[in-house]
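Removed from the display is one protein chain of the complex; every other protein chain stays in position.
Lettered A, B and C in written order, each chain numbered from 1.
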Amino acid sequence: MILSSTKELKDKGFEQILDFFRKKSLWMLHYCTGCGAVELPPTMTSRWDMERFGMGPMATPRQADLLLITGYLSVKSLKRVIYTYEQMQEPKWVIAFGSCPINGGIYYDSYSVINRLALYLPVDLSIEGCMPRPEAIIDGFTKLMKAIEKGEAVGYKKYKENYEWYKKNQREVLERTTPVL
Amino acid sequence: MEQKELIEHIEKNFKYKKEIKVIDGKQFTITVEKDKVLNLLSFLKLIDFKQLALITAVDWIDEKKFEIVYILFSYSHIQQILVKTFVDRDNPQVETVKNLWDVASMYERDVHEFFGIDFIGNDDLRPLILHNWKDLPPLRKDFDSLKYSNKMFGKFKKDEEI
Amino acid sequence: MVKTYIFRFLIAVLTSIFMGLLYMGIGRKFMARIRRCYAGPFYQSYIDVIKLFSKNSISHNWIMDFGVMMGFAGIIATVVFLPIGPFNVFPDMKGNIIIIMYFMTIGYLGMAMGVAASGNPNATIGIARALSLMIGYEIPFALSVILLIFANRSSLLYDMVLSQHGSFLNWNMFRYPFAFAGSLIALQGMLGEQPFDAMIAPAEIASGPMVELSGKFLGFGFLQHASQIFLETGIIAAMFLGGGTILGFFTKQLILYLITLSIAAVFSRYRFEDAVKFFWIIPTLLVLLQLVIFLA
Partner (left out) sequence: MTEILTFLGKEDQYEKYELFFGPNHPGMHGNFSYILTVEGHTIKKVDPDPGLLHRGFEKLAERRKWMQNIALIPRICVPEPDINEVIYSISVEKLMEIEVPLRAQYIRTIILEMARIGAFLFGFGGIGGATGLYTASYWTIADRDYLLDLFEWLTGARVYHMFIVPGGVRRDLPSGWIEKLSETVDYLQKRLYEYDRLIYNNPLIVKRLKGIGKLTKEEAIEYGITGPNLRATGVKYDTRKMVPYAAYDRIDFQIPVQSDGDGLARAIQRREEFQLSLEIIRKAIKDLPDGQVRAKMPNPLKFNVPKGEIYVKVESARGEHAYFIVSNGKDKPYRMAVRGGSYTAGLVLAQKILVGMRIEDVALWMSTMDICPPDFDR
């Protein structure tokens, strides 16, 4: 059938050509997981105009290539983010904003915010700053584009290979049956 | 009414034991026994304290008490009243005020989740904000947030990562 | 003989997709200028389509596969009957407009079948809205088609184009201005631009019919939309703007599309039943008025 997956396109050269098109047309999911999302509207609209890079917000995870974790993630959000990530179709990438997804940032001692996102989802790129300025966001996007072109942004493959490990970590946080302390 | 008249009015017409303390020109507190809260609140609602701005609690762990605070506001008197009551920390129970204000049910759900205080008569005390919470209610003073965070989310170890 | 037809068919379909995507790209640039920004290059839509086809896609069941394909095929099949300037896939058929109108609905019905199988309530609501909107704009559009059939005593688009030859004042646009206005409003609805974009409405139903489409399915959706832009602007261009040479035809289409977009840029969306009501009142009355003038 025509609609079968791209798996047969194993040819490396062909994949490289496709990567060129993928990087030129990154569609991000319009999902504000945290406070960094407040800098996304300026990035999307007239002043910084991210559409110049072929990027645009998409309504549903099915249509998106890029999941933005805009800042901290509470446990409740983590569950939704994982659902969302698994609904997205490969190839897909994750960008983490700010310091919160790296080590908890200012919320390092919060009972509700996860400290390190990389334990639960494969992060392809982190953007520094609290919160990242639009320039920094666009800089991060261009870096991701370069990584995609070089074939280095392979978080989704990592997720598939280490699925058990990620699931174990996720379950530890989301489906705990005993008190922590 | 001005604050002074208002306090006099309350002193005169609300007979039960109470303690009134002025914070500043626009707000004052009234402390009552916990079984008189409902009486006081319905009395205040009658004298035009129509807005219930917040229900919250304070954990006085040294005195083994929870302080429950009802914050009311009146648009005609331009006065804020903080109605306070104390409940026992081991058996924290107080009557619901959701029959007076619809909004109270959500505040009570909130306070129940974060302090473990039961509101008798409010049957909708489902978890609201936290996900799958198994520990002590988090805003109690004996709950250590940092310890919880370290144990639950793990300190960042580079070598563990893939 | 058959080979030539297949060849001509392919040319028509590829032209429609190619030009449709080009119009989309130019339209995005145009929109961006209204919004005080630049947007991507004009060839962005081609990149998007190639990317979509390079992605994995998820199919819920074979009805979804089939429905999406059918939606695309419906539009393609319609393009075959459209005289692209002087070019006709089947020179003998000369684009019967009744067939075109009939085939155009197949695209929507196919899409409806496909997305209903995805089981997402947003998609179902979206397609229900799309179909009710269709009932809305089909009325003024059909009325203006009837008017032109009366006027030309022929239901062939080719004849309608022929009758407008000569000076541009011969165009039906100037002969029947009210009908043209009505059809232009109907075109806005056909293309699903604001104020008639209730079927997509991201803030309401999360992009409606497209909500569960991923990868190739969305790619087909994209291509369908591209062909649709080509087809629908093409029909209006042939009916009211006198067809013309290939280049002239493309220019007219583009101008029609840009007019649609500039209306879309400054209007918000109607609720769908308001939209249907609007279609049944304003454009319908306009076309009816024209019909009365014509008959009188």
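One rule holds for everything that comes next: contacts are C-beta pairs under 8 Å (C-beta built on N, C-alpha and C of every residue); 3 or more make two chains touch, one makes a residue touch a chain.
Remember, predicted model here, so these are calculated numbers, not experimental data.
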Note: the excluded chain touches shown chains A, B, C
Sort through A:Met131, A:Met145 or A:Val173 and give me the one touching the missing partner chain.
-> A:Met131
Quick one: which of C:Pro41, C:Pro202 or C:Gly248 touches the chain that's been left out?
-> C:Pro202
Touching the unshown chain, chain A contributes residues 29-35, 37-39, 41-42, 45-47, 57, 59-61, 72, 74, 76-77, 80, 84, 106-107, 109-113, 130-131, 133
By the contact definition given up top, give the residues of chain C that touch the hidden chain.
-> 34-37, 121-122, 125, 194-195, 197-198, 201-207, 265-272, 274
Missing-partner contacts on chain B, residue numbers = 23-24, 26-27, 29, 50-54, 56, 58-59, 69, 71, 75, 78, 80, 82, 101-103, 105-106, 114, 128-131, 138-139, 141, 143, 145-146
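Keep this in mind: only the chains that are shown with their structure count from here on.
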When you draw the chains as points and link the ones that touch, which shape shows up: line, ring, star, complete, or other?
-> line
If you average all the Cα positions, which chain's own average lands nearest?
-> A
Where the centres are mean C-alpha positions, what is the separation of chain B from chain C, in Å?
-> 60
Touching residues on chain C, where the partner in the complex is chain A = 28, 32, 35-40, 44, 47-48, 50-51, 54-59, 65, 69, 202, 206-207, 210-218
Per the touch rule above, chain A residues touching chain C in the complex are 1-3, 5-6, 9, 18, 21-22, 24-25, 30, 45-47, 49, 51-54, 58-60, 62-63, 65, 89-91
Which bits of chain A are touching chain B when the two form their complex?
-> 74-76, 79, 102-104, 108-116, 118-119, 158, 162, 165, 173-181
